[in-house]
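What you see is the complex with one protein chain gone and the rest in place.
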Amino acid sequence: MKDSIGIVISNEYLSDRYYKIRLKCDEIAATIKEGQFVLFRCSDGNDPLLRRPFSVYRYFPEKGELEFAYLLKGRGTELMTRLKEGDQVKILGPLGNYFQIDQDTKGIAVLGRGVGIASVAVLAESAALEGLYSLAVLSGRNKESIIGRDFLEEAGCEVIGINDQDQNSGVENIRSILVSKIKEGLIQQLYSCGSNRMGRLVKELSEEYNLDSYISFEEYMACGIGVCKGCTCKTNDGYKTVCHDGPIFSIKEVEL
Amino acid sequence: MKDSIGIVISNEYLSDRYYKIRLKCDEIAATIKEGQFVLFRCSDGNDPLLRRPFSVYRYFPEKGELEFAYLLKGRGTELMTRLKEGDQVKILGPLGNYFQIDQDTKGIAVLGRGVGIASVAVLAESAALEGLYSLAVLSGRNKESIIGRDFLEEAGCEVIGINDQDQNSGVENIRSILVSKIKEGLIQQLYSCGSNRMGRLVKELSEEYNLDSYISFEEYMACGIGVCKGCTCKTNDGYKTVCHDGPIFSIKEVEL
Amino acid sequence: MKPDTHVKIGNIVMKNPVMPASGTFGIELKELLDFNKLGAMLPKSITYKPKEGNPPRRIIETACGMLNAVGIQNKGIHYFLEHELEEYENFSSPLIISISGYSTEEFIEMVKLLHKRESVSGIELNISCPNLAVGGESFGMDPVATYDIVRAVRRHTDKAIIAKLTPNVGDITLIAKAAQEGGADAVSLINTVTAMAIDIKTRKPVLGNVTGGLSGPAIKPLAVRMVWEVANTITIPVIGVGGIMNANDAIEFIIAGASAVQVGTATYVTPAIMEEIITGVEEYMITYNVNSIEELRGSIIFDSSDNSCS
Partner (left out) sequence: MKPDTHVKIGNIVMKNPVMPASGTFGIELKELLDFNKLGAMLPKSITYKPKEGNPPRRIIETACGMLNAVGIQNKGIHYFLEHELEEYENFSSPLIISISGYSTEEFIEMVKLLHKRESVSGIELNISCPNLAVGGESFGMDPVATYDIVRAVRRHTDKAIIAKLTPNVGDITLIAKAAQEGGADAVSLINTVTAMAIDIKTRKPVLGNVTGGLSGPAIKPLAVRMVWEVANTITIPVIGVGGIMNANDAIEFIIAGASAVQVGTATYVTPAIMEEIITGVEEYMITYNVNSIEELRGSIIFDSSDNSCS
């Protein structure tokens, strides 16, 4: 964990309201893992005051580079869209725990919805690159709001894109896709981010088929390192911090 | 007076810590006069919150363009330096009263120090262009902090640049220059901005030689239009607002 | 269907809930803002005798806010009635006059004078100006003094009386209750928060008056809390003030319990902001199917059912 400076390599518009920023930051790129996040300082002034959390979208330790996919929401992300090549940004990271795949797992599925895709995509990619079966179910408001398909397919993931406009993003559709893969023995673990409905589905399926599954949470943050106790989330074991105990929680321990 | 949008035509570094920004803004360019100012909204957020006042440095009504010379001071002006061609800025103006030259005046001298030059330069230029004798005494910390010499000389002004580094910016030096011009009958009015020492000199000379002279003041502003009574300045006639009753005051009515 | 945005403050009917906060509105704005669109007009506080105001500097920007110590510079009520009142009479929106004073007698004298003017619809009692304190405290810091002064002026007019409350107290609901019991038709809150800044180069207080009043977005969360507390305590209308910069802020105050809002510092930043706020409130009402301000007022919902993480 370091409070580092990232140098902007590129900052481009993806689609819908999504952007992608690539930074050079050796220190953080060297140690970050799938599912971890960093805190960005979006302004050098007081507006916004607090840093904003973003999950690592992709990372390239050899090059010392990191990518983040972000959704334009409010003032912080608006200021991020203005960053250009060569600009410097303060980033604190890597933060939080990370996605892990059990030794004997042969295949996984990640379920990402909207900007939640940014948190799980890299896990699907890594799994595929390591030779596991890797299914990525990417859901969004419309076709344009589904990011990451290109590099996931390149890595060898099976990618299923579903969206509200085409009316194929309902939970029942996802359930039937997953159930058949699980029954085929392709998938032993599920990872979800970005949708409570998908989270509940993962919980149900995991109980039903006894899968060791995980969910990545988002919550407003101040410190990002477990000090302020501001980003808590109710678990079976009481309040836990999303930034320090999470952002990844076992599906068993959380209420959805 | 309008709350308008200015479109940045250029924004360049001048010298020392001075910059010059040129805006397209027909409405304000059409009506602004020498010595008036505008309020710039430097940020679209809350940091800084209030607008910042800047005197018109040059204006081109035919083209609908305005120029402001500004000194990098704090956050507001720092954000201004980041503006680039095509950007839009909110500007409120023209504000305040303006410099006037009496009918029977044949020559004037303007005294500007530092960024105060930005307020009086345009008066010297206009006077010269109208065929009056026009002397511009421009003072600064060093040679680099003296702006405007180029266009003033082009307009036919006599320009005297003095600076602290060359140790010729003392009041006594300026006094002797002015006294000889006044005695020669070249100058009937003095206009000053940016230095209390120069202001006091103008007051003394004006009393001694019975000149109708003016000084332009600066004070922190909120509304810029006389509503808040925040920018007051003590005059012989009680507190007056710099934004509405000023920024230009008769040298007779102010304490220095 | 156009939503019903009217609100009533005492016997003043406002076509919408938006009016200026005293000290941030004056006739000079008429070129930049359509006064006829406002729910009400409310010029800067006046005093019985002319007041020179505080020595400079009077304002300084702070983080997301500003400090002011103007000290109610004004030419006195007689000058106002003779020279300034008529300017506002050209506009159709109801006119509320803010008055401030050093004694109950001064307040009474002013109310008597204003009572006679038909064009004056209401009177706001600025009993909370931190820059005009009697013995270090403003009337509005003490419930008894608040009750007494409201009661004293109430006898002299049936025009709407609004008591403007200071946030510089431990429990603002006590002051609000006192104002209601004294006979106020409404309360407005909050006035500025007493605060201070020091120039570390000169080691002098930045403001000529040493302390001043903090306003702007910085104080909004405090103002919302106090409006919510007061609206839950009294039955007369509450007018919300403090850091309102846009329509969303205004709506937040109304949901907290305000019947109307006042816009102060924001007008300095954007002179026509009240027009935008009026439109924005209407648009919100259409989007969220709210038929009237009355329906929106105090409609805060307490329900933590969806507090789980996502």
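For reference, chains read A, B and C in written order, and residue numbers begin at 1 within each chain.
In the analysis below, contacts are C-beta pairs under 8 Å (C-beta built on N, C-alpha and C of every residue); 3 or more make two chains touch, one makes a residue touch a chain.
Just so we're clear, the structure is a prediction, and the values are computed from it rather than from any experiment.
K.L.:
Given that one chain is not shown, what are the shown chains it touches?
P.N.:
A, B, C
K.L.:
Looking at the whole complex, which of B:3, B:65, B:125 or B:218 touches the chain that is not displayed?
P.N.:
Going through B:3, B:65, B:125 or B:218 one by one, B:218 is the residue touching the chain not shown.
K.L.:
Check each of A:34, A:47 or A:125 against the chain that is not shown and name the one that touches it.
P.N.:
A:47
K.L.:
Using the touch rule from the top, list residues of subunit A that touch the missing partner.
P.N.:
That gives, for subunit A, the contact residues 1-3, 41, 46-51, 90, 92, 219-234, 238-239, 244.
K.L.:
List every residue of subunit C that touches the chain not included in the displayed model.
P.N.:
Touching the chain left out of view, subunit C contributes residues 55-57, 62-65, 67, 141, 168-170, 193-198, 200-205, 208, 210-211, 214, 216-222, 224-225, 228, 243, 248, 251-252, 255-256, 284, 288, 299-304, 307, 309.
K.L.:
Which parts of subunit B face the unshown chain closely enough to count as touching?
P.N.:
Missing-chain contacts on subunit B: residues 46-47, 195-196, 199, 217-219, 233-234, 242, 254-256.
Heads up, the rule we're going with is that only the chains that are shown with their structure count from here on.
K.L.:
Provide the labels of all chains in contact with subunit A and in contact with subunit C.
P.N.:
B
K.L.:
Tell me, please, which chain's centre (mean of its C-alpha atoms) is farthest from the centre of subunit A?
P.N.:
Between subunit A and every other chain, the largest centroid distance is to B.
K.L.:
Any idea how many Å lie between the Cα centroids of subunit A and subunit C?
P.N.:
From the centre of subunit A to the centre of subunit C is 46 Å.
K.L.:
With chain centres defined as C-alpha means, what is the inter-centre distance between subunit B and subunit C in Å?
P.N.:
Centre separation, subunit B to subunit C: 37 Å.
K.L.:
Residues of subunit A touching 2+ other chains?
P.N.:
Each of 46-47 in subunit A touches at least two other chains.
K.L.:
If I count partner chains per residue in subunit C, which residues reach a count of at least 2?
P.N.:
As it turns out, subunit C has residues touching two or more other chains at 63-64.
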